[in-house]
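I am attaching a structure below and will ask some questions about it afterwards.
A single protein chain has been omitted from the complex, and every remaining protein chain is retained in its original position.
Up next is chain A:
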Amino acid sequence: MQCITHAPREQRQGFKWRTLFNLSLIPPKKWYGGVRLQDHKSLSNQVPIRSVSIGRMLLTIPVEQGRSRAAPCVKAGEKVFKGQVIATGDSKNLWAHASTSGTVRGVVSIPVADRDHTSEAILLESDGLDRWGPREQANIPSSLSELAEYAMRMGLAGLGGAGFPTGLKLGGAGTPDLLLINGAECEPFLTCDDRLMRERAADVIQAADYLAKLSGVSNTFIGVESNKPEAIRSLRQATAAAGSSVKIRTLPARYPAGGQPMLVRALSGRRLRPGQLPAEIGVQVLNVASLYALGRAVFHGEPLISRVVTLTGRCKHPGNYEVPLGYPVNLLRKIAEPDSDARDIHVGGPMMGRKLEEIDAVTGKTSSCLIFGANRLWPAKGDESDCIRCNRCVDACPMALQPMSLLEAARSRNQHDLKQLRLDACIECGACSQVCPSNLPLRDSFRAIKKEALICRTG
């Protein structure tokens, strides 16, 4: 184990004659598959991040995040400050904080955009003053375990999509020798990380340097897709200004360049096998927005109470907004002013996200993007027809799976074949569904069958 985690980057071995005949000789740092998507980033990345106004209104702050669940510790009628703990967690569960100052009105259940289930939440009537409470002393954690514990207490979660608690990630990292920061943002409509890297590059670099020093890694890489030249430039400038050793790397603008195995491969050349944790190959992967939040928590004592959300699509005021957690989607819609015919809302990116059914939903830690009028921007797929085995899904699959055979096995519930074809390796990126000329629901069936298997195992 030790020797694996400390393994240097795959070194070029002496020339072997066998390599001449090896059909699957793959250059280092390269991954295959993926799709090149039409870019829609310029819709929303033209204006700086703005903050939304918090007047006298009702916020509903979720206290659940994935499997983590905090216990509410405030009573109805209690006055709270911005950033005050409203639900306590522990070493496994994230703490929750008030997004603004006001009066607690009780505990309710609310749908969170981008999440499957409704979440327990604290109803907070804001007083419109947005007053910070006494902040935690800026005691900068000096060891990784301390930082992990601090991150849990600050409610830090991965802001890229999965929402895994940052503290657990840091705590379970082992002793990595590489820190990889994911700024790929390969979803074609999202620009929240793009704007964040452009405008707050210095903070990002500061946090990266701090984390690198704390975990004792030798190299830090930030991977940014080539379609964000401004972000790359601004990060490079910030690196030079801070005298930091962080390296900015350009990733191919090919979906899903931000997927963990692809990112690890492109930045470090190491191979993250399906089912393997990054820690096992000695790397630590963090989203750039999560890293920024970590920096805010460490250097400014700010818990995670807001995030940058992209509002885009067919609306009058597209752009990126700093939105407090628990902010109603309805109000965000009012801010964006969608066109009269753009009634539907899509949450998350077009590839990984979903249609928002519940209109009373609030923003959570993983709600990265709201797209208005999605069914005009990418019309719904036509009727599905029969698979003609054109192999486009095989070419597009970044994990080198055989989606068409997987679908066949999923439809006949053939567990043996599903295992043989490595369903577990599927990262549900949706590239296969995207390229399928027969409009087959490839990704959706894989998701469903995985969920089913999970229920079978646990239930």
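Observations
One rule holds in what follows: contacts are C-beta pairs under 8 Å (C-beta built on N, C-alpha and C of every residue); 3 or more make two chains touch, one makes a residue touch a chain; residues count from 1.
Here is the rule we use: contacts and distances are computed from a predicted model.
Missing from the rendering is one chain, named in UniProt as "Electron transport complex subunit RsxD" (options: "Extracellular solute-binding protein", "Putative monovalent cation/H+ antiporter subunit B", "ABC transporter permease" or "Electron transport complex subunit RsxD"). Touch with the chain that is not drawn comes from one residue among A:Arg50, A:Arg69 or A:Arg271, which is A:Arg271. Set against the missing chain, the residues A:Lys316, A:Lys334, A:Arg389 or A:Arg413 yield one that touches it, A:Arg389. The chain not displayed touches chain A at residues 22-26, 30-32, 35-38, 188, 261, 265, 271-274, 350-351, 378, 382-383, 385-391, 394, 399-400, 402, 404-405, 434-435, 437-439.
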